[in-house]
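A single protein chain has been removed from this complex, and every other one stays in its place.
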Amino acid sequence: MGKGRLEAFSDGVIAIIITIMVLEMKAPHGDTPGSLLPLLPVFLSYVLSFVYVGIYWNNHHHMLHAARRISGAVLWANLHLLFWLSLLPFATGWMGENHFAAVPSALYGAVLFMAAIAYRILQQSIIAAEGEGSVLKSAVGIDWKGKLSPLFYLAAIVSTFWVQWLAQALYVIVALLWLVPDRRIEQAIEHTPG
Amino acid sequence: MGKGRLEAFSDGVIAIIITIMVLEMKAPHGDTPGSLLPLLPVFLSYVLSFVYVGIYWNNHHHMLHAARRISGAVLWANLHLLFWLSLLPFATGWMGENHFAAVPSALYGAVLFMAAIAYRILQQSIIAAEGEGSVLKSAVGIDWKGKLSPLFYLAAIVSTFWVQWLAQALYVIVALLWLVPDRRIEQAIEHTPG
Amino acid sequence: MGKGRLEAFSDGVIAIIITIMVLEMKAPHGDTPGSLLPLLPVFLSYVLSFVYVGIYWNNHHHMLHAARRISGAVLWANLHLLFWLSLLPFATGWMGENHFAAVPSALYGAVLFMAAIAYRILQQSIIAAEGEGSVLKSAVGIDWKGKLSPLFYLAAIVSTFWVQWLAQALYVIVALLWLVPDRRIEQAIEHTPG
Partner (left out) sequence: MGKGRLEAFSDGVIAIIITIMVLEMKAPHGDTPGSLLPLLPVFLSYVLSFVYVGIYWNNHHHMLHAARRISGAVLWANLHLLFWLSLLPFATGWMGENHFAAVPSALYGAVLFMAAIAYRILQQSIIAAEGEGSVLKSAVGIDWKGKLSPLFYLAAIVSTFWVQWLAQALYVIVALLWLVPDRRIEQAIEHTPG
């Protein structure tokens, strides 16, 4: 009930988030290659965030594809996830403009951490709405990626005050981890009469 | 007739409204935790408005799900609602940047008041288009939340000139009131052959 | 063929156009009612443009509902219409910020004129794609509104250099003319086996 519109609204918000991040990259005043150089950190943080939002859209897509029932709690758990994702452009811009300084990098990690928690809450609320025999539940399985990612974000938040670039390295590693599409859900659906 | 596209267009506008509000939160120039502090009121008013827009999307979703017939008047009543919601980013930014001063807080309440009135007009126009035996009409019932909210907004507008924080307290109370999903409509649909 | 996606893309672009216009209204620095006053012309031109974009969405909705066949020419005629509508936020902002001065008011009229022409081209290209027995063709009929509006815009463009407020008066009159929904198309569809 209403799954289509939940997907459409989420697609809209995610499409806007992924696109307005590029607005942080203001056209420089000069017209030389050198005038682009100061934008490099902003560009790199844009690439990182683009990949993260892409991962969220991809996983969201697969998760809702597996979902059979949408409750009121699911609608709000979804909005909660979109709220944290909506803070990503701000965190991205701040981190990029400050050349990956410790505090902005930690805030970036905090937003990723909260988004990851929100994603798990959404996942649990869909499973709860479906009850016994949830396709999503068996598809998710032990979900080691979902459990590991928040720990990586916490490690990044702490480590950036010690070695600045460690946070970025950890964010890139988690992104690569997720870039491999979630075959578990795809397989579970194929093995289930839909 | 045309319900799908009305929903899609409304979803698009609401998705953009909920996302561009975050653009009011400009990345600060410093890179210390202290440089984030001045943004706190802007952030808090963003959270409040995000919840309000989320509530409107949620209720809009349920209302149109119950609707069976869309007339030309409904299309315009819907645009009228979207107009007032589109002013929310402006009102949110002004209120946040002025640390919840009286006049901006009152304007924020005025926008919420007009949106609430517009929502009721939309509700009535759908019921009018459906005529006798409207599912939505029986679902809405006495609609005490819909009748109470505008009174709260008026009280907030008046009270903020007397005790500044009272407006915010009232806005939060109304939001909490609505966060409980509108079970009436869900139940009425379940008891009706759709 | 592909009507759904044409509608969805148009809805997306129109939803963004109608929403980003509000970004021209920057939150003022003061927190008094007086600090809102300089925004009044920007607000009024926003209301006018919101109504115009609403009219276009409404008519677009009805026209595509009546369309049975979409050709490649229709896709480009549609993009051509969206191009002129996309210039409305710019024209709106310039007119509002200059308190309805003659040149910006004339440019606003020129954008409305081009959008009206583009709408007619789109209408003709759909009718051409459908060939004999086009539902849309019989629905549109003599189309006196579509023929009259461009003349009004031209009159407004000329008259604003003579009496400044005449352009605005004409824009409001044309908007009121269109606010009455296009019953002709609705009726033609009802009388046609769809």
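Letters A, B and C mark the chains in the order given here, with residues in each chain numbered from 1 onward.
Please note the rule applied: a residue touches a chain if its C-beta (ideal position, glycine included) is under 8 Å from a C-beta of that chain, and two chains touch if they have at least 3 such contacts.
The model shown is predicted, which means the values in this text are computed figures rather than measured ones.
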item: Absent-chain contact - pick from A:Met25, A:Leu44, A:Ala101 or A:Leu166; value: A:Met25
item: Where the unshown chain meets chain C, residue by residue; value: 1-2, 5, 8-9, 12-13, 15-17, 20, 23-24, 72, 75-76, 79, 82-83, 86-87, 89-90, 93-94, 97-98, 101-104, 107
item: Absent-chain interface as seen on chain A, which is shown; value: 7-8, 11-12, 14-16, 18-20, 22-23, 25, 27-29, 31-33, 36, 47, 50, 54, 57-58, 61, 65, 179, 181, 183, 186
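Operating definition for what follows: only the chains that are shown with their structure count from here on.
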item: Size of the rotation, in steps of 5 degrees, that lays the CA trace of chain A over chain B; value: 90
item: Chain centre separation in whole Å, for chain C relative to chain A (CA means); value: 37
item: Set of chain A residues in contact with two or more other chains; value: 12
